[in-house]
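Complex shown without one protein chain; remaining protein chains in place.
To keep things simple, chains are lettered A, B and C as they appear, and every chain counts its residues starting from 1.
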Amino acid sequence: MKISIKKVVFAIGLATGVVSTSHAGLPDPGMVISKGNTAVVITDPQNDFLSPKGVTWGVVGKSVVANNTVENLDSLFKTAKAVDMPVFVSPHYYYPHDHEWQHEGALEVLMHNIKMFDREDALSLKGFDGSGADWLEQYKPYINDGKTVVTSPHKMYGPDSNDLVLQLRKRGIDKVILAGMSSNLCTESHLRELVEQGFEVQVVSDATAGAILPEMDAYQASLINFRMIAHAVRNTEQTVKQMKAH
Amino acid sequence: MKISIKKVVFAIGLATGVVSTSHAGLPDPGMVISKGNTAVVITDPQNDFLSPKGVTWGVVGKSVVANNTVENLDSLFKTAKAVDMPVFVSPHYYYPHDHEWQHEGALEVLMHNIKMFDREDALSLKGFDGSGADWLEQYKPYINDGKTVVTSPHKMYGPDSNDLVLQLRKRGIDKVILAGMSSNLCTESHLRELVEQGFEVQVVSDATAGAILPEMDAYQASLINFRMIAHAVRNTEQTVKQMKAH
Amino acid sequence: MKISIKKVVFAIGLATGVVSTSHAGLPDPGMVISKGNTAVVITDPQNDFLSPKGVTWGVVGKSVVANNTVENLDSLFKTAKAVDMPVFVSPHYYYPHDHEWQHEGALEVLMHNIKMFDREDALSLKGFDGSGADWLEQYKPYINDGKTVVTSPHKMYGPDSNDLVLQLRKRGIDKVILAGMSSNLCTESHLRELVEQGFEVQVVSDATAGAILPEMDAYQASLINFRMIAHAVRNTEQTVKQMKAH
Partner (left out) sequence: MKISIKKVVFAIGLATGVVSTSHAGLPDPGMVISKGNTAVVITDPQNDFLSPKGVTWGVVGKSVVANNTVENLDSLFKTAKAVDMPVFVSPHYYYPHDHEWQHEGALEVLMHNIKMFDREDALSLKGFDGSGADWLEQYKPYINDGKTVVTSPHKMYGPDSNDLVLQLRKRGIDKVILAGMSSNLCTESHLRELVEQGFEVQVVSDATAGAILPEMDAYQASLINFRMIAHAVRNTEQTVKQMKAH
């Protein structure tokens, strides 16, 4: 039994983050958002990715602006709070001892070189406020409302080295609406690990963004993988509608 | 501190799998292959991906042929055996009970629909010989030589659900030369999990291949992620040279 | 704030596997067995542990007999099938390449020395039937009924290196009734990993058994840890009653 290319032809509109589901040749399982076991998970909603003052704005800013990522993430936060859906944030911090690692992949080297997400110490908040590692200012009311669960920092790209999976399971969550920064790195590694752990995941295609470099459009790369791996890929408008209807 | 786009401009040649390291704007940490703690890891060297009779040939065949993947994997196997470097194979099998899963991502649905990697049972070999789940015939002498470590099957895309990491660690391996099928799915999920586990990884850019669909070149997507996440991306010719020199 | 010893005084009867819950000083959260999301998980229901011909009978036989473990496991299997509750079996196999590990803990050395759970190869069944690695004969109708999910083998003591957690999650299971062999090694490591993964776990205190050596009663040690770590510890009679009532 073989599958023809035609059979898996993919929908028009992928590049814009608007995935047309009705015409997709690939299966589109979809994810039914249900009360009590669905949560929103946001990766790295921090200045170094989302603020024009952040250290990576030069490479991700274009995609952040094109996708309207900052406002779309805000919509997800706001809607989740409005419908009382649990929100989990998985941040990225580096401490001085992380700079002593004996080996690193390409982007790890880069992130350390540009002092991305640097903090003085896990038990120190000196210089943290307003730094690149801090939350984007406009998200603070959502994150600091006493309900949002902020996990320990992931130290590579995925939640393998933090408590996200445990925190989700301890709340009875088995479906995740995933968004945040950056699309092909932390967001995608979270997607991949969450499906390995047996979660259903819907990725919000325009509430994320990626680096765009000559010959390397990391955002486009992530869209391909989201579409193949996740249970559903929908844009913010579609997702907000689903959240309100659940 | 900001990085400019120029600073991270990426090398010409990415698309061909020949990564020019000297001109790369992204850091290129590289990986020194050293005797005793480096191994070759091959994902899914099975008929369903690599044989023209396999169920996915219609979508991956073009990339397999363009990259000369079958011969390049053969070169890696042959060289590893010649220089006595450990080889680990992480296969993909599905059993009848896997078809009872309550939810699946897009490609999982597809793989199950086309009966990819299907076996009758973990404790049955009925119908296995020469099936889509079996090794590509020309690799059998390498895999069945009594030295290659075949891990339990991974059940999603990464080694999270098998014993690959443990088997590597039990042999003192902390550097991995990674290749196999398919590039953006199992190979990349192996890369991502191996770096989360603290391994150094060099991906062999043309000893893998990916699905090529209208508007979705999964192989190109994987090259971008390999280049950003791995410690090194080299083609087979470069890798074989390194292996022989180690 | 301090807790007094009195406050955590523990119930009489622990040693017999009958945990008196009403008088227990430690909290006894209990686990409500509910339809659809509870499964039975059995570790190592294999000859090398449970048959008088098995290689460990000399050290575990006494505990197996005292607990009536073989019949109690049979009751759990039978009841699960009768009430249509999913059953998962996590076996233990060693292949020739596992004997090449560069380092091992004490019991790993012992298990390899006595050729426990040895199989010729993952893709060979030569000599398997009736061997120490095979299922205890009386459990075969339950395990081979086409419904029981047999996971890949765990290679140390816990399910970290197999697909048990994924298989449970893919079926919507978040509560586990845990039993099998041996109590303080594979059963307890399964308990510990399952709670790390956010499952609720009830351990069946007399459907397991452990090695009893001079000055080392491994079964008693496991009872202490079950009682402290698990959500509930109940004997087979109590558990069967719960399963039938659910």
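Here, a contact is a pair of C-beta atoms (placed from the backbone, for glycine too) under 8 Å apart; a residue touches a chain by one contact, two chains touch by 3 or more.
Remember, it's a predicted structure, so these values are computed and weren't measured experimentally.
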{"item": "Contacting the left-out chain in the complete assembly, out of A:62, A:115 or A:171", "value": "A:171"}
{"item": "Among C:50, C:168, C:185 or C:207, residue touching the chain not depicted", "value": "C:185"}
{"item": "Options C:29, C:96 or C:127, residue touching the unrepresented chain", "value": "C:29"}
{"item": "Hidden-chain contact residue, picked from the options C:66, C:83 or C:229", "value": "C:229"}
{"item": "Residue ranges of chain A at the interface with the undisplayed chain", "value": "96-98, 100-103, 122-125, 128, 146-147, 149-150, 152-153, 155-156, 160-163, 165-167, 170-172"}
{"item": "Sites on chain C contacted by the missing partner chain, in the whole complex", "value": "1-5, 7-12, 14-15, 25-29, 55-59, 103-107, 109-110, 113-115, 156-158, 160-161, 184-185, 188-189, 192-193, 195-197, 200-201, 211, 213-218, 220-222, 224-225, 227-231"}
{"item": "Where the unshown chain meets chain B, residue by residue", "value": "165-166, 168-170, 172, 174, 196-199"}
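As a working rule, only the chains that are shown with their structure count from here on.
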{"item": "Whole-Å gap between the CA centroids of chain A and chain C", "value": "38"}
{"item": "Per-residue overlap in chain B, given as positions that touch at least 2 other chains", "value": "103, 156, 160-161"}
